[in-house]
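Apart from one protein chain that is not included, each protein chain of the complex appears where it belongs.
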Amino acid sequence: MTAVELPAPKRSSLDVVLRARELGIVLALVLLVAVTTISNPRFLSGQSIRDILLNTAILAVLAVGQAVVVITRNIDLSVGSVLGLSAFTVGTLLQNYPGIPVVFALLVGAGVGAACGVLNGVLVRYGNVPALVVTLGTLYVIRGVTYFWAGGSQINADELPPSFLNFGTADIPWLVILAVVVLVVTAVVLRSYRTGRELYAMGSSPQAAQLAGIPVGRRTIGAFVVSGGLAGLAGVLFAARFGTIDAAAGTGMELNVVAAVVVGGVAVFGGSGTVWGAALGALLLTTIGSALAVLEINQFWQQAIVGGLILLAIGADRLVAVRVAAGLKKRGSHVG
Amino acid sequence: MSAEQLTETRIGRLANWNVAIIAITAVVLVIAAASVNSFGTAQNFGFLVLDLLPIALVALPMTLVIVTGEIDLSVASTLGLSSAVMGYLWNANQPIETIIPVCLLLGAVLGAINGFFVTVLGLPSLAVTIGTLALYRGLAFVVLGDGAVADFPAVYTDWVTGTIAGTPIPNVLIVLVVLAVIFGVILHATPIGRAVFAVGASEQAARFAGIRPGRLKFWLYVASGTIAGLAGVLWTLRYSSARADNGAGLELAVVAAVLLGGVSIFGGKGALPGVIAGVVLLGSLQNALRLSDVSNEALNVVTGVLLIASVLGPNLIRRRT
């Protein structure tokens, strides 16, 4: 823990702020659910909650991976394309070998994604190319490769083995369980392990992190591998949930993912935020989508609301950051 | 800050890349004209210009924004909202001579909103403009729904798709050339341009030199919004169709073209001729590949690879020497 001793004294006050940040999303969520339920009680029915959670699971897995990258002051715009490639790979595999166990399918998907992550990470690290540029490029390239491969073909639900589809739609919500496992594991690593803390240090100040002896290169590639791997995993979940896969699966998803992460309080310039926040952001965005349908509010408002929410979230974060900075300065001067 | 410094590149790189991209573009044009059937025809030239017009227009102010170290991802949504409002007002029986300036003004206001969040509140422009990307596009759908407005006056639509009498030069090329010259002169031959580079290189140093980075960036966002609004008007007239989803995803192509043109994403470096070459390169490759019956997919791959190569290439060369 030597590398992170410096911020340790501040952690308690920062923790409070971060908790408050996530509390804000929870409050917004509760309010939204309350209003919607009053207008239509069926919004809180078992089936409805189940649907929302299942839909959230995919976005949450992506958001967790994205948060890891964003914390290191990078960004991964290629996740939508990686999801598409992974979904199609796994779909094709299951089409040809229906006997493959679901666990294997999940591993293949995550592997495809991780490979894409390695590509991104290596280009960022050794090519010295900014993450925004690299992942914008791989967004095009990976999608293009998927289109090449898939051509006009679409994999329909009836071509996939029932055991796999059951995984997405069975009474036990496997998707949600898997998403929660991913979330908890990542959160624990980020919170309590040296590697995790090093990611925050890199995001706060890449230069200082390097000087402090953190293997910045390996950690950067690692973060992209996590993001890619989780995007690949999300591709398998996508395939299981929707059962229909073509080359366009997940197109444009990157914006929702970045939105979820930003709404969840992960700072775009790295160094702060939690995966809990990112997952809550994903839950909030998904719930808004469902609530609008139930409240019969014009669907067209959804995107505008998401946009407004992003602005609100980063505005609020800025405000909190300014306060915290002022508070720390004050305390620092007392100590010093 | 420090990430920028870590990847800081030598000044020489810029000039080299600028020349290289222009040379590559020229070579591609020559090869395409020689080997692709009907690439070099006057009619195809017209189509090519019309296809790359919106990207080229929006890329002009985007270059300046990126040189200051910021980014504007909301441009395509601004284009869409401008188009949607145009359709809405036309349906409300407003004269098009009023609608067009209103749409430009709207673009300016949308740009000012971005500028306000970035410069006054000091928020990261990447996050702000991803937010307004969703917001403006959403509003476009709120304004016009999923419908399309089509019956714009032929005088205007014909002008946009037409050519200067007796020549194969498209009318809209005049608009593009005039604006490109204006932005080029501003960036490379005025104090404003020098301030843009100074702010991009070091905001703090620029401030000490008496430049007000906030004000400069604010007006660049206004310019970016205005041009996006104009692009929305021209887009609508070209296709004689106002739709809320017009130009969706264009921001990625614009950023790709600007970066391909040798502008550093970290700010401080870039030149407009390179950017124009970048736009032309992407546009003509697309056109030539399409004429050779190469699928869209290949195009995506080419764009992505070019984008990464444009930054990676110079980096690798530098490392070796």
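All chains are identified by letter, namely A and B, in their written order; residue positions are counted from 1 within each chain.
Operating definition for what follows: contacts are C-beta pairs under 8 Å (C-beta built on N, C-alpha and C of every residue); 3 or more make two chains touch, one makes a residue touch a chain.
The working rule: contacts and distances are computed from a predicted model.
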Omitted chain, identified by the protein name its UniProt record gives, among "Glutamyl-tRNA(Gln) amidotransferase subunit A", "Planctomycete cytochrome C", "DNA 3'-5' helicase" or "Rhamnose ABC transporter substrate-binding protein": "Rhamnose ABC transporter substrate-binding protein"
Visible chains that the absent chain touches, using the contact criterion stated earlier: A, B
Option touching the unshown chain, where B:T63, B:N246 or B:S284 are the choices: B:N246
Residue touching the undisplayed chain, where the options are B:I24, B:I96, B:L173 or B:A309: B:I96
Candidates B:I186, B:L216 or B:A231 - the one touching the absent chain: B:I186
In chain B, positions touching the absent partner: 37-38, 41, 43-44, 47, 51, 90-91, 93-97, 100-101, 104-105, 108, 145-148, 150-157, 161, 182, 186, 219, 222-223, 226, 230, 235, 239-241, 243, 245-248, 287, 290-291, 293, 296-297
For chain A, residues in touch with the removed chain: 40, 42-43, 45, 47-48, 51, 55, 147, 150-154, 156-158, 165, 169, 242-244, 246-248, 289-290, 293-294, 296, 299
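Just so it is clear, only the chains that are shown with their structure count from here on.
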Footprint of chain A on chain B - complex, ascending: 2-3, 5-7, 117, 121-124, 126-128, 130-139, 141-142, 145-146, 244, 249, 252, 255-256, 259, 265-266, 295-301, 303-305, 307-308, 311-312, 315-316
Residues of chain A that touch chain B when the two form their complex: 73, 75, 123, 127-130, 132-134, 136-145, 147-148, 205-208, 210, 252, 255, 258-259, 262, 268-269, 298, 300-311, 314-315, 318
